[in-house]
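The complex appears here without one of its protein chains, the remainder shown in place.
So, chain A:
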Amino acid sequence: MNNDGIVWEVLNNQFCSFKVKTDLGNLCRHPYNVTGRCNRRDCPLANSKYATVREHGGRIYLCMKTAERAHIPSKHWEKIVLPKNFAQAIEVIDKELVYWPGWMINICKQRLTRITQYLIRMRRLKLKNKTTLVPIKKKLERREKSREIRAEAAARLDQSIEKELLERLKSKAYGDQPLNVNESVWKEILEGDAVEAESDVTTEDELEDEEEYEYEEETGSGGRLASEFVADDSDADDSDAEDDDDLEDDMEDFGDMSPPEFSSAEDDDSASDEDDDEDAVEDDEEDSDMDDSDESDSAKKPISKGKRPAAPAARPKPAKRTKKHGPRVEVEYETESAARDTMLTNW
């Protein structure tokens, strides 16, 4: 039957699954071992009468084992919650383990001391708000960064801001005499209102405008993503597609940005080379448009290779449109800016 001596003989000489052999001597992995060492005295399996102090969830328990329960593994250990007060806990140990071997009582008390100490330390550490180190994942960072850039480009914030501002102007949100508005732009708006007020005929035009505006919007905000390095190119595209109003603003911006040398030179040349340039550029742009459309159709996934597409991602221009918008002024500007762009990029 159950016999401590035999149990020790078997576990020590044959096999014990809790024994760990190290240079420092044999250790015991049994969770209820009071010292952690593997020897006859400390083995929780080879001693019918045994006591430990264990901690669980911040509470400390005195666990006791007696020979009477040796055949009921589920009830082997009688757990007594020790009071949080250290002195009281010591008293409880003394009371429960009275008449038990002296060394066992002492070791339990020592264990209690150590456990309370480390619990105190744990609580103190938690209050310290230690900064945790988080590793930087290069791949992740790189991926997120490029995605951010692409998202920003796709959002076309400047366009949406422009639209929003124009909407507000049109809706007279800024009143009759808004500040910091280009004269020509304001005139256009006022004229537009006047035209509206006049007759129904204009509705057709407006409708067409709206349609085409929508059309542009659709293609513009559709799945096609612009190139990664978008600043100059997108302006060039947009100026062609959008209303006169926007163009003027863009032009102004461009005028500010570009280096003075170029602007002067460009201005002189543009007049003479208008027709030639615009045709050439238009052809180029049409080609590039077709390429872009192919690209976008075939690869619906974002082009994330970090490379600039050779040609700017431009919107398709229906033949009708160019006819509708009579004044050639915009086109000239566009070609200029396009030329300027290419000159800038091909520096």
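Basically, a contact is a pair of C-beta atoms (placed from the backbone, for glycine too) under 8 Å apart; a residue touches a chain by one contact, two chains touch by 3 or more; residues count from 1.
Definition applied: contacts and distances are computed from a predicted model.
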What name does the UniProt record list for the absent chain among "AP-1 complex subunit gamma", "GATOR2 complex protein WDR24", "Sodium/potassium-transporting ATPase subunit beta" or "60S ribosomal protein L4B"? "60S ribosomal protein L4B"
One chain isn't shown here. Among A:Pro73, A:Gly102, A:Pro135 or A:Gly175, which residue touches it? A:Pro73
Which of these touches the unseen chain: A:Asn2, A:Thr22, A:Thr132 or A:Gln177? A:Asn2
List every residue of chain A that touches the chain not included in the displayed model. 1-7, 9-11, 13-18, 40, 45-46, 70-74, 76
